[in-house]
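First the structure, then my questions, so here it is.
Omission of a single protein chain aside, the complex is shown with its protein chains in their original locations.
Naming follows writing order (A and B), and every chain is counted from residue 1.
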Amino acid sequence: MNRSSWSKPGRICLVPLALLLAVMPLFLAGCWDSVELNRRAIVSGVAIDRGETEADKYVLSFQVIVSEEISGEKARGIAPVALYTGKGRTMFEALANASRQTARFLSLGHVRVLVISEKFAREGIRDIMDVLERESDTRLTSLMFISKGQPAKDLMSTMTVFSKIPANDLVEKLETTSKQFGYNYRLEVDEVIRGIQLRGGGPTINGVQTTGDKENAGSNDNLKTIAPKAILRITGLAAFKDDKLKGWLEGETALGTALLQNQVKEFPSLVEDKEGGFIAFNVYQSTVKIAAEGKDPEHPLIIVNISQQAALKEGPSTLDYSNPEVIEGLSDRLTAETVNMIQLAVQEARRLGSDYIGFGEALRRENPRGWNRIKDHWEDIFQSCEVRIKADAVIRHTDMRSNSFQVNN
Amino acid sequence: MTARHGSSGRSEAEAAGGRREGVERRISPVLGESLRNIQAEVGYSPDIKIREVRLGSSPGIKAAAVHLSGLTDTQALNEFVMGSLLQNTDLLTDDPAVHLPDLLLGRALEIGEASIMDEWHDILIAILGGDTAIFLDGYTDVILCATRGGEWRSVSEPTSQLVVRGPKDGFVESIATNISLVRRRIHSPKLRMETMKIGSETRTPVVMMYMKGYASDDLVGEVRKRLEKVAIDEVLESGFIEELIQDKTITPFPTIYNTERPDVVVGNLLEGRVAVIVDGTPFVLLLPAVFTQFFQSAEDYSQRFDIAILMRIVRYLSFVVLILGPSVYIALTTYHYEMIPTTLLINLLSQRENVPFPAFVEAMLMEVAFEFLREAGVRMPRVIGQTVSVVGALILGSAVVEAGIITPIMVIVVALTGIASFAIPAYNMAIAGRLIRFAFLLLAGMFGFYGITLGLIVMVAHMNSLRSFGIPYLSPFVPLSVRGQKDTILRLPMWLMNTGKSPQQMRAELPKSMQVTTGHEATLSPAIQKNEELQQKRREEDSDEQE
Partner (left out) sequence: MGSVRIGLSQFFSITLLFELGTALVVNLGVLSGKDAWISILLGGLAGILVFLGYAYLYWKHPDLTFAGYTTKILGKAVGIPVSIAYIILYLNLAARDMRDGSTMLAMATMHHTPLFILSTLMILSAAYVLHKGIEVLTRTSLVFLLIVLLIGVFSTIMLMLSGSINLNRLLPVMETGIQPVIESVVRQNYMFPFGEMVCFTMLMPYLSNVRKGPWVIMGAMATAALLLSFTMALNIAVLGADIAQRSPLPLMPAISKISISDFIQRVDIFVVMVLIIGVFFKMSVFFAAALIGISEVFKLPYRKMLYPAALLILLISMLDARSFIEHLNEGGKLLYTIYPFYMLAVPGVLILITAVKGHFSERRPG
């Protein structure tokens, strides 16, 4: 009797005991992947420059957030970010190299901005992209930029007014411009990779540069005047062929390109007035569809369908805006403006010899077999293929007034 | 009165006691001997009162009323027992054919409840329970008058499970009052009760209550069986019984519900559950209990259904926060920092600068400190208790942050889990959550989300392996029953609920193959098995002695 009542609790105890024994060493051995937050150096942006020699081909500059300066109570009045630079034959070696200077683990999980120097971009960015895609810590949602005409490192070391972290400032600037005025748009790592893989084409990447007094851009002095001495600003689009930068797109060409890529949210469009001056419209919606007729893949027909909605923003003329015919006429000219932009964009793409617009993809969707036959010499066909643009713009309203006020006389 | 027998009868009585060891004590026809036996049996306790009287005209018949002072209703004793005994003298005759106890019982005694008994042990227990025993010289039959009463706490608002709207009465320590509180709400002959005495020394009255036709016979039989099997010395609270009749003992989760509220008991009786009321405690057991029940409150049915659903969702959410709050924080900051939004991360980072402990240790320290606080707050006298919580929560919290030992965010997380634990209506479920929280903290500290996920799987599997009197603990979620969802997270409007069926009824409607068998030996808890062994042992010892 006694024995049986002993053995039963014994059996129950054995399992947890065994588990405890199994778990205890785990606890003693420590937690392999656990890293305390104050052992991390959070990297907000990375600049990638081309070194002088092959031995230090990759010059990586890491913009590390000094958190105490940003939200701590014990701020020392030093810079909100610190820049560490490492060199190496590969990206990974450069990272390892840079970590020698940092007291903490360089953590790439929050990299929001990747800036590649123009020099590197002209040489080719394929090798850079591999590690960005492979590494599990980095994120595919980081934004890519090309620094226009200056080392990428400069852009990581420019003090900015609004966001204390320059990388965040850059992101916010991009978002503002893409929402309201521009042809720049969010471009993330995986989109660049897909762009590079575009047969006969390449990605288009936002450009960025600093203007003004570049010498003192990295110090607090930059912000002491009302007009900052150096300003970080978004510029044109860098057009690539495969992974190499071919040229910069600016103004209407860039806008046309962004339209073709269906990435424009809202932009101002101007129409010349007969009486002189301009009438300004806010185009707040534009949808582009690119189709192809490719029965004969050697001579495809690319059809660009674009429909836009706009509102009159500024029109100081004597036109009668309450007359539908006038509005109709204006929207026709708006359409013509758009068609012009797209034509400019296509011309520029042909000039650069790169189908970054994606006409080839349209043909491929239409006629995959034909595409397979011609894809090797798509560049030639792209130069000469017929492009038909069907544009349609609607002016939905004239905002808060109908006709413009006139000087009474 | 007792003193007269006290010193003179002691040695004799003890000798008598010694002589009778192991032999059934009987009521002697000689009144004095019976009284001495009683005195000896209770060890000459001063609270046993013996009033010797002579009935009828001189010389009359010797009689004695025995009761325990403090446990009896003095008014009833004086007026209806003693009064009626001494007044109705004309009834008495010397006719030997007349059985005097029957006569008295039938004609004289004015008390509402009385009976005749001749079992020594039962009489003793009755006296110890507050009844008055009338011994008559020359008879071995004793009249027992139900004079139970005495001082009890009066019915007042329950201290746990408060509601804003709903009945405000709560159970008290007296089992009779408690039964009446339930009876008062169900005027139905279907309400059935079975009484038993549990506890070899305390002989505590325990009442099993159910609605005939609502509770399945299987269940009632099973509860009866398990209650009968309980063998312990003392039952001071329903918790003693709870632990011995539940299906399984090694689990932090409660599988039997307890409540202080009569309306909850009534509601559950009508859902087909069985209530076990234990004398001496206001906490009534309800069984079987499933997981969802611990998240229900009496108020859910007083409020509109949409609001009730919202409140329930809040409670379930609070349980999730309670068990996972600190561990998710640890996993996020030490393993998956990339998931935290950048600006928040910078904030956390600057808080963590110069904090000496790893986040895991920090969390452990704060959680343990919070447990101290809670325990101190509960046990302290009410006036000081509030001071303790104010000092603890406000001063300690801010001082610890000020000193830079703990990050403010950790104080927030711990305080949040603390508050979440109070949002769970059932205290025993909240305690279970508090315990499990530490396990998850450990897992998160070692393995991040991997540990948490595996921990969740094991926890859910454990809950799935639990049964409360044969009902799967997670029903009606698992096994899934769509009709059973009426009163779980959802609380459908009354007009939809009334067509509902109790879990037991639903179980009966399931296909035979899915019905869970109750009451076979395998599901009994080790505690019950141990008890059986103990009983067996006692029986053997007894028989040994008899030999």
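Keep in mind that, in the parts below, contacts are C-beta pairs under 8 Å (C-beta built on N, C-alpha and C of every residue); 3 or more make two chains touch, one makes a residue touch a chain.
Keep in mind that this is a model prediction, so the values were computed, not measured.
Undergrad: Just list which of the chains on display the missing one touches.
TA: Result for the missing chain's touching partners among shown chains: A, B.
Undergrad: For the chain left out of this view, which of B:30, B:98, B:236 or B:454 touches it?
TA: Of the candidates B:30, B:98, B:236 or B:454, B:454 is in touch with the missing chain.
Undergrad: Of the residues listed, A:55, A:78 or A:140, which one is in contact with the missing chain?
TA: Hidden-chain contact among the options goes to A:140.
Undergrad: Tell me which of A:46, A:98, A:152 or A:193 is the one touching the absent chain.
TA: A:193
Undergrad: Among A:45, A:80, A:109 or A:360, choose the residue that contacts the chain missing from this document, as touch is defined above.
TA: Missing-chain contact among the listed residues: A:109.
Undergrad: From the listed residues B:59, B:112 or B:341, report the one that touches the chain absent from this view.
TA: From the options B:59, B:112 or B:341, the contact with the absent chain belongs to B:341.
Undergrad: Tell me, which residues in chain B touch the chain that this view leaves out?
TA: 335-336, 338-339, 341-343, 447-451, 453-454, 457-458, 460-462, 464-465, 472, 474, 477-480, 511, 513-514
Undergrad: On chain A, where is the contact patch with the chain that was removed from view?
TA: Residue positions of chain A that touch the missing chain: 15, 19, 22, 26, 32-33, 109, 133, 136, 139-141, 188, 190, 193-194, 197, 361, 364-366, 368-369, 371-372.
As a convention for this text, only the chains that are shown with their structure count from here on.
Undergrad: Where the centres are mean C-alpha positions, what is the separation of chain A from chain B, in Å?
TA: Centres of chain A and chain B (C-alpha means) sit 66 Å apart.
Undergrad: Name, in rising order, each residue of chain B that touches chain A in their complex.
TA: Per the stated touch rule, the residues are 250, 333-335, 337-338, 342, 345-355, 358-360, 442, 445-448, 526, 529-530, 533, 536-537.
Undergrad: Can you list the chain A residues touching chain B in their complex?
TA: Per the touch definition, chain A meets chain B at residues 1, 4-5, 8-9, 12, 26-27, 31, 33-38, 40, 42, 44, 65, 67-68, 70-72, 74, 107, 109-110, 112, 137, 139, 168.
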